[in-house]
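What you see is the complex with one protein chain gone and the rest in place.
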Amino acid sequence: MRQSAPGFQRNGPLDSTGLPRYPSLRPPPPARISIPRAAVLSSCCFRLRYAPAAPSTMVGLSEGEKHFIRGGIAQDLRTDGRRRLQFRAISVETGVILQANGSARVRLGATEVIATVKAELGKPSILHPDKGKVSIFVDCSPTAAPMFEGRGSEEFSAELSVALQRCLLGGKSGAGAAIDLSSLIVIDGKVCWDLYIDGLVVSSDGNLLDALAAAIKVALSDTGIPKVNVSLSATTDEEPEVDVSDEEFLQFDTSSVPVIVTLMKVGKHYIVDAASEEESQMSSAVSVSVNRHGQICGLIKRGGAGLDPTVIFDMISVAKHVSQQFISVLDSEILAAEAAR
Amino acid sequence: MAAEAQATAVGGLAGEMEVEAYRRLFPLAFLERHLRESVRPDARRPAEARPTTVALAAVSSAHGSALVRLGDTAMLASIKLEVMSPSGEAPDEGSIAVEFHMPPICSPLVRPGRPAEVAPVISKTLEDILMSSGMLNLKELCLISGKASWLAFLDVYCLNADGSLFDAALISAVAAFTYLEIPLVSVGDDGRVFTVGGNEGKAKYELVNREKRKLTITNVPFSLTCALHKDNVLVDPTAEEESIIETYVTIVLDSSDQIVSIQKPGGAVTSMATIKECISLAKDRRRKLREILMDSVEAMEVEQTD
Partner (left out) sequence: MSAATAGTYSPAAAAGEKRRERKEELRRHLAEDADWPRADGRSFHDCRPALQLMQTGPTTAASGSAYAEFGKTKVIVSVFGPRESKKAMLYSDTGRLNCNVSYTTFATPIRGQGTDNKEYSAMLHKALEGAVMLHTFPKTTVDVFALVLESGGSDLPIIISCASLALADAGIMMYDLVTSVSVSCFGKNIIIDPTSDEEAWQDGSLMVAYMPSRKEITQLTLTGEWSDGKITNAVELCMDACSKLCDILREHLKDASSLAE
């Protein structure tokens, strides 16, 4: 992952500043006004508590800091030394919540999220008697970021939940869904598995949507659905008797679960995996959910500013490219996490 | 009198002021100046109601619906039928549930999450009037005695609030019931009732309610709201008039001009003679509204046979 995608050359030659091309060595911030970090944070807490809104617009940065971030992105060298299309280091841990059928913790830089999958037996809906049900909800812990204190997180949690539902649950007929709903059926029209997928944001440093989708993918790969034995009397009208096995578990096929890649437009350039300071510079962003076969399974435009259609098409194709690398990194992390348990 | 002195003072101002500004700054004087000429700000006579139209079957997702316009006040009533198990006391009766909604679109005074105070009051009054007037025979809403009957959800939405909301709501509710089309249903093996559509379905399933597709509406209640200001009786007030005048009388009459209800919530003391005048105005209005409703039903039937 630690390389930029082909076709995306860095823009301005860094050599002109006389600095060596080492990503770890950043140019000194010339326009940065030195404000004690604590002062910046406390002023931003103050503002956020009274006007909770989309957090991306609310990080308190000075003009100099903003300029520094934008300038770095234009030169393909971001404030933390990354290239534009480079993710932060990802770390994956499975089985973190024992009560759940599957769980995972994903860290992307300082962003940390937990996803859990809980399976319960339920009744299929009348309109879809041959399918199980999946619901996705996200909660933002008040300790994750100052803007999540009080009621501030409600709107944002709802936005994340809707975005994940759109990107992972596919079309009405089930095309492009992360989970094949008909695999959740136990007895047609009578008993099915209901999957409750919950995301929890533990610590927020930008790019929550991508982190949550990755955590859900890992949690699903960790999920074991108990084997169910149905007694024969179930074919009659009476309530069927179901015997849930304690020992045998069925694993999910998670190969079709997509990942979400959010491309953020800053100036003329796109960046992936933006940290919260970078998110504050966003004019608009596109979150694209892509599966292993390069099919787009969901897309949401974020931010209010309008975008030229050709820019959107370009962003989609870049996101598609980046996603394939992200999927392979995530897959190897999943294998490593399983081996570690 | 201080009020009169003020009225003449602003009367003097009137010559120098734009009409719209005068209307906003001195609403009472503006209204009284009109009433002295026996005319109202919208050019109506005091005893004249606003033009009223009824459009039936306005919403196809409902079993019965009607859009009523009373001047600028617009009211959309709709009835949806659901199946319930009747109560033990009345095994062969259905029931109705009435709700009056004021969504935020209807008035600048209503905002999301802060419902209008008058909405529940109108809801309750509407339900009381519909039940006590004897308009509906609840036995007609029975499907299978003791097992299944209809529960009619009547939802009335105010789309534009410009006064006399209750009158408009009652007209729309009555119109929706008049044109209620009960769906053909059959009973499945599981004891649940389901709708039957198309000729194929009619032949295939045993129907429960082949004859009971329309309600017989016998006694139709109509109402008239009068705003009382000094000696003037203003029929069918607009929102502007309602915001100035404090005393109202709402009279509900049934088909034989019997009084179903008289409401005068607070306001100034009113003489018996004035109430009698309101009642006689309400009688005229009832006849007019009945004609309007009949015409719209006929228009609907002509449209269907075409």
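All chains are identified by letter, namely A and B, in their written order; residue positions are counted from 1 within each chain.
Convention: a contact is a pair of C-beta atoms (placed from the backbone, for glycine too) under 8 Å apart; a residue touches a chain by one contact, two chains touch by 3 or more.
Quick caveat, the model's predicted, so the values are computed rather than measured.
The chain not shown here makes contact, within the complete complex, with A, B. For the options B:Leu31, B:Ala74, B:Leu138 or B:Leu253, the residue in contact with the chain missing from this view is B:Ala74. Only one of B:Pro27, B:Pro103 or B:Gly134 touches the chain withheld from this view, namely B:Pro103. Only one of A:Ser182, A:Ser245, A:Gln295 or A:Ser332 touches the chain withheld from this view, namely A:Gln295.
Even with one chain removed from view, subunit B keeps its contact list with that chain: residues 59-62, 65, 72, 74, 76, 78, 80-85, 99, 101, 103-108, 111-113, 151, 153, 155, 157, 159-162, 183, 185, 188, 192-197, 239. For subunit A, the list of residues touching the undisplayed chain reads 50-51, 126-127, 129, 155, 158-159, 162, 166-167, 169-173, 175-176, 286, 291, 294-309, 312-313, 316-317, 320.
In this section, only the chains that are shown with their structure count from here on.
Subunit A and subunit B, compared by their mean Cα positions, are separated by 51 Å.
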